[in-house]
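With one protein chain held back, the other chains of the complex are shown just where they sit.
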Amino acid sequence: MVLVLLCLIIAVINHNFLSFGNFVRISQDAAIPLVLGLGETFIILMGSIDLSVEGILTLAAVILSMTVLNGLNDNNLGLLAVLLVLVVGGVVGFANGIVHVRLKVPSFMATLGSWFIGVGIANALLGGMAIRINDPLIRGLAIRRALGLPWGVWLALACLAVAFVIQNHTRLGRYIYALGGGEELAALSGISVSWVRIATFTLAGVFYAMGGVLAAAQLGLGNAQIGNGRLFTTVTAVVVGGTSLSGGEGGVLQTFVGVLIVSVLSNGMVLMGVPPSVQIGLQGLMIIGAVALSIDRKVRVVK
Amino acid sequence: MSADTTAAISMVGIGKRFPGVHALKNVSIEIKPGEVVGLIGENGAGKSTLMKILSGVYQPDSGQILIAGEENRIESAADANHKGIGMVFQEQSLLPNLTIGENIYLGNERQFTKFGLVQWRALYDAAARQLEKVKVDIDPRMRADALSFAARQMVELAKALTLEEHAAGHLVILLDEPTSVLERAEIDILFNRVRALKSRASFVFVSHRLDEVLQLSDRVYVMKDGEVVAELAAADADVGMLHRLMVGRTQQADYYYEPLQMPVQDAILLEADQLACGAAYRNVSFKLRAGEVLGIAGVIGSGREELTRTLAGFAPHTAGTLKIASREVRLETPAEAVDLGIGYIPRERRVEGLVLFLSVSANITLADLASLTRFGLIDARKERGVATDWTARLKVRTPNINTLCLGLSGGNQQKVVLAKWLNAKARILVLDHPTRGLDVGAKEEVYELVRRLTGAGLSIVLTSDTLEETIGLSHSVLVMRDGEITHRADAARGAKPQQIDLIGHMV
Partner (left out) sequence: MAVKALRPEDIRKWLPLATLAVLILLVGIAQPSFLQPGTLIELASDTAVLFILATGVTFVIMLGGIDLSIQSMASLASVIVALTITRLGYGSFLLAIVIGAIAGFLSGIVHVRLKIPSFIATLAMGGVLFSAALVISKERSITLDETGRAYQAWITSQAFGLPNVIFIGLLVLAAAHVVQAHTRFGRYSAAIGAGEPAAYASGVKVGRQKIFAFVLSAAFAAVAGVVLAGRLASGSPTLAAELLLPSIAAVVVGGTAITGGVGSIWRTLVGALIISVVRIGMTFLGVNIFAQNIVFGAVLIGAVAITIDRTKIPIVK
């Protein structure tokens, strides 16, 4: 598989790649894209696209930083705050779904709007400021370890497990595939396309919010720029992992592999001294390559 | 054996209209428990509309549906399922990326769900039991797209049978052209299964293969022009009898302006030799002369639709040769066909014929803007002149040339499409169901135009809704069935063949 090959190549170039410390670094880098990618995977499996990743993540991170023990105010909601932002993420996702389904706005437009609304609200709350997070539990996600890996990584893996169960063992998961495989046929079998859509966007919103929690933990603060560039990485990971943009093929495990490929690649590039500015461009090329390889060439009308 | 002769389903006096077309006029059929009812008829006879009403896709404008003697309405496909009506479609309706088991129970997984989680073992066991009913040995965990057409057909049958578990009363399964994609041996297997299942369900068997219909059915309904013209016991009928029932009286010569049919000229504009396109058609050879209307007759699955699309540039041929004006070509895109002087009047005129949100004038000039362009800019005055000219010549009824095509009637829209090709100096027109959805007056105008144009040397390849129209308009007719040409007939002025002569080669 591509991933194994990649690891081998990089290991040959730079032995540090194989160290445990490096492995931990990679897993830390991969944790947030993984969680974000889980949400996006469900959306793409349905045949839609969700551009609101950064918006929901930023909003979640900012609200979290304002409601746990922090350097700005006296709030101390602890774990309740995490629950709160997950709910916020779900609500925004729900709004995405409603706008998409009831107002018939194409998913990329609806989520483009939420992207900017989310970042806008965060900006409105904070301006250019950042709020430092002092809550030990949240900070612990990044700092405290279990079995050598940070808690945050375990949390991300737990999300993967939950996503896997949803995908393969719930009706929602199967209906998402059905919509991606043939929406009219699915509707004829009595599946409520509207509800599946709305539910999936809501679910994705929750995952993005979780990503926001992890991001805030990693940085130790919440600010309005925390989401910049993450949409790009998320879509790259999902597509490279093998989930098809036309829907119906792929899944969260594929996205897991995709995230690892992207993280290993960027880790490798760092080890080889490639500057991050170039990495962005390479990721762009990767997206094009991965999509081009997986796309169904028989589809004639592409928008 | 059973003395219970109350119909499982009765459709009484069903009527259905679509814009421009009276699809069903007072149709009544009965489906009794445990029988196979055959339903045959030409294209446009109304069979598929009737089946769509029965399966909940359409609602009838008039008439009643009785299920087990009680009046009922079938609101939707899901509702039809609840009431015990299952469908096995001609186009595959399994989701290719899901497994067999998932497909069988799609939408019905609740019975296998505990605490929100699907119990896969229980579902696959149940799926295996369903597959057992149709005696097919497939692992329900396989993906649907890994199976052959025949196997998928069986799975659809198994899926339809799941309805017996929840539906009260009798099960009725609609089989819509199930054998078109099957091999002989597979067809036999399908028929055996159906016969074995008669104790559990009734079947409606819609097909154009009359011999098969007689082989499988107990009773047969023959439809024509939106009405039921006959109901026979299969044992009492033969194919020839069915042919005679399916076709109409001789058409009046004047309706198709037959006196205006000019003799064909000598120049060969298009020549096909052993043309084939994938599995759709093969060994197609013919010559198209200037001034000729070449009609292609056939039912769905005969390959004529695909042949038409090949000539229009949508489906490049995969074997054989195609020559336009003696030059060998392969039409990869419609643009190539247009450059060679071929114009396409499509079946879906509102989708492929016109850009509805552009004006009449813009549509007329769309296929040949080059001649209106000077120094990169479109000459607006010249365009107006061209559009006005064609609108007058074809008598397009429109408030003005800037009206959006959206607002025109079907007949006038068709004329705009025609104007577009005439403006582009097309020599060959491919007409794909050109009078569909048009009222009688509009149809006559089209016929008159056909005569005028061919009289001036233009050629037409015609695929029409009805055999009658095909015979009436054409100089010669190719009859196709199951991908090959089965008959060629001359349809010269005054010496037109009867429909009955041709139908035997179509079905």
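Which chain is which? They are A and B, in the order written, and residues in each are numbered from 1.
Operating definition for what follows: a contact is a pair of C-beta atoms (placed from the backbone, for glycine too) under 8 Å apart; a residue touches a chain by one contact, two chains touch by 3 or more.
Here the structure is a predicted model, which means the values were calculated and not measured.
Within the full complex, the residue among B:Ala279, B:Ala319 or B:Leu406 touching the omitted chain is B:Leu406. Among B:Val220, B:Ala312, B:Ile428 or B:Leu502, only B:Ala312 touches the chain that is left out of the view. Among the residues B:Asp273, B:Glu352 or B:Glu444, only B:Glu352 touches the chain that is left out of the figure.
Checked against the full complex, the candidates B:Ile65, B:Ala337 or B:Ala442 give a single residue touching the omitted chain, namely B:Ala337. If you put the hidden chain back, the residue from A:Asn75, A:Asn123 or A:Ser192 that touches it is A:Asn123.
Along chain A, the points of touch with the absent chain fall at residues 47-49, 99-101, 103-110, 112-121, 123-124, 127, 183-184, 224, 231-232, 235, 239, 245, 275, 277-285, 287-288, 291-292, 295-297, 299, 301-303.
Contact residues of chain B toward the unshown chain are 312, 314, 333-335, 337-339, 344, 346, 348, 351-358, 362, 366-367, 369-370, 373, 376-378, 380, 399, 403, 406-407, 420, 424.
Just so we're on the same page, only the chains that are shown with their structure count from here on.
Across the complex, chain B meets chain A through its residues 77-78, 81, 93-98, 102, 106-110, 113, 116-118, 120. Those residues of chain A whose C-beta lies close enough to touch chain B in the complex are 165, 169-171, 174, 177-178, 180-182, 185-186, 188-191, 248-249.
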